[in-house]
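Removed: one protein chain of the complex. Kept in place: all other protein chains.
After this line comes chain A, so read on.
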Amino acid sequence: MRIALFLTCVNDLLYPDTGKAVVRLLERLGHEVDFPESQTCCGQMHANSGYRAEAVPLVRGFVDTFDRYDAVVAPSGSCVAMVRESYPRLVPAAAGVATRTYELSELLVDVLGVTDVGAVFPHRVTYHPTCHGLRMLRLGDKPLRLLRAVEGLDLVPLPGAEECCGFGGTFAMKNADVSTAMLADKCTAICDTGAEVIAAADNSCLAHIGGGLSRRGAPVRVMHYAEILGGES
């Protein structure tokens, strides 16, 4: 299967290792991965902040870039939710590609039928199911099934996992105090698990959580779960 990687702008600039891990993982599973270089940003920040007119050209750009692929995969629950849930309302021509755009765990579990990707990661890990993956894409336990199959990985439950970390895109800036209060509770819950690694399906949420953990000097590493599944062997 020829799969296009929609990396997302946040990952391109700040977290290229997540993209490299997705490529490594899919190639290891025997698939061809393409990275069309005309991709930029999905426009979620614009659309969710009240700048629909500014988001529409980005939606069109996404359709032009990805419409020719059988499947598009993105290591971001939030950006995939934007494409699948909001694109068809913004640009009707996006309806087709929207249904063929998958978050990584959806592609692996639902489309490719894989749960054991042959990864090894001998660490204690806890998982934060980010809001859009949980409540818009309904990823359910797909990422957890993938992580449970990783050799050596000790998956510990995160109390209050379904609660938002307080990121919310521009919310983190516009309502910084409330965002910080939410983050404090999330960081405490993570630290209390005793995990070495907090994993999630969204690097933007992880940037928020990681920023909070790093500020309090907590010895917990943040990692996109793709980097666990597609780690260098």
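Operating definition for what follows: a contact is a pair of C-beta atoms (placed from the backbone, for glycine too) under 8 Å apart; a residue touches a chain by one contact, two chains touch by 3 or more; residues count from 1.
Keep in mind that, in the parts below, contacts and distances are computed from a predicted model.
Given the choices "Ubiquinone biosynthesis accessory factor UbiT", "Insulinase family protein", "Hydrogenase formation protein HypD" or "Iron-sulfur cluster-binding protein", state the protein name listed in UniProt for the chain not shown.
Options "Ubiquinone biosynthesis accessory factor UbiT", "Insulinase family protein", "Hydrogenase formation protein HypD" or "Iron-sulfur cluster-binding protein" narrow down to "Iron-sulfur cluster-binding protein" for the missing chain.
Specify the residue from the set A:109, A:131, A:146 or A:226 that touches the hidden chain.
A:131
Of the listed residues A:84, A:208 or A:224, which contacts the missing chain in the full complex?
A:208
Take the complete complex as the reference. Which residues in chain A touch the chain that isn't displayed?
Looking at chain A, the ones touching the missing chain are residues 7, 9, 11-17, 19-20, 35, 37-41, 43, 45-52, 54-55, 57-58, 61, 131-132, 134-136, 162-164, 166-183, 207-208, 210-212, 214-215.
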